[in-house]
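Missing here: one protein chain of the complex. Every other protein chain is in place.
What follows is chain A.
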């Protein structure tokens, strides 16, 4: 039996970009806006974060820059989908196509380059903690931050008044509007948050996970994040666990090839989507159950 610690660490790292991107998308969808541009925003976040690191910035600045870039890219989407009431699916797909190409363009001078691996001081300090340090010391602070983001999103949605309002906007924008909530502004904020998280997820891939830039770096992770939100039935807790489940499945598949009886690796790559289809089938069995999970106004433009 191989040592389990590297598997655990690898699964946590592989799941982290999904945690960021999926939680961001979840917040946007809970406000009633479905943004299929996650992949594109991740690509741009990845290249901006990487460029910042190459330009001499530290990882916190690079992460901030990537989040800002993701949010900036989400802005025109929000303008289309929220202000102009455009079809969200079409606008989101356009954003992915645009973001992927824009990322390639910005990343042109950096193709094939790599960052020197440099464990952050925080990480080294964490390695000294007895017990947990063995795991923590191998995880970049951006992994820890993703846990904080999860805690924050959960608290916001279920314990904060503003989160209640956001959910109300997602369920019934007309009612929320009627009692005086600025539906448009809330949806804008949710979409921009989603963009920032996607940008951060991308930066995590280029700065921490692979520490290099190349085309095709994101490799469909944005789509997995979108699928993950559905898989999680729009619940942050399930979303968080699901991210590690999907991340872990990739790692388990790689280990499985040499350590266990071989499962076709192509099938394992399709697993996140298969799992999502299964969840959709389960929650769609009856109308009531579906209404219980899906934000009622998801994908529907609202104009006062």
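Here, contacts are C-beta pairs under 8 Å (C-beta built on N, C-alpha and C of every residue); 3 or more make two chains touch, one makes a residue touch a chain; residues count from 1.
Keep in mind that, in the parts below, contacts and distances are computed from a predicted model.
Enquirer: According to UniProt, what is the chain that's been left out of this complex called? Choose from "3-hydroxyacyl-CoA dehydrogenase", "Nucleoside-binding protein", "Phosphoribosylformylglycinamidine synthase subunit PurQ" or "NADH-quinone oxidoreductase subunit N".
Expert: Going by UniProt, the chain not displayed is called "Nucleoside-binding protein".
Enquirer: Of the residues A:75, A:89, A:113 or A:278, which one touches the chain left out of the display?
Expert: Only one listed residue reaches the unshown chain, and that is A:113.
Enquirer: From the list A:189, A:241 or A:254, which touches the chain that is not on show?
Expert: A:254
Enquirer: Which listed residue, A:87, A:124, A:175 or A:269, touches the chain dropped from view?
Expert: Missing-chain contact among the listed residues: A:269.
Enquirer: Quick one: which of A:209, A:231, A:244 or A:302 touches the chain that's been left out?
Expert: A:209
Enquirer: When the complex is taken as a whole, what residues of chain A touch the one chain not shown?
Expert: Interface with the chain not displayed, on the chain A side: 2-3, 6-7, 10, 14, 104, 108, 111-114, 116-117, 205, 209-212, 214-217, 219, 221, 250-251, 254-255, 257-259, 262, 264-266, 269.
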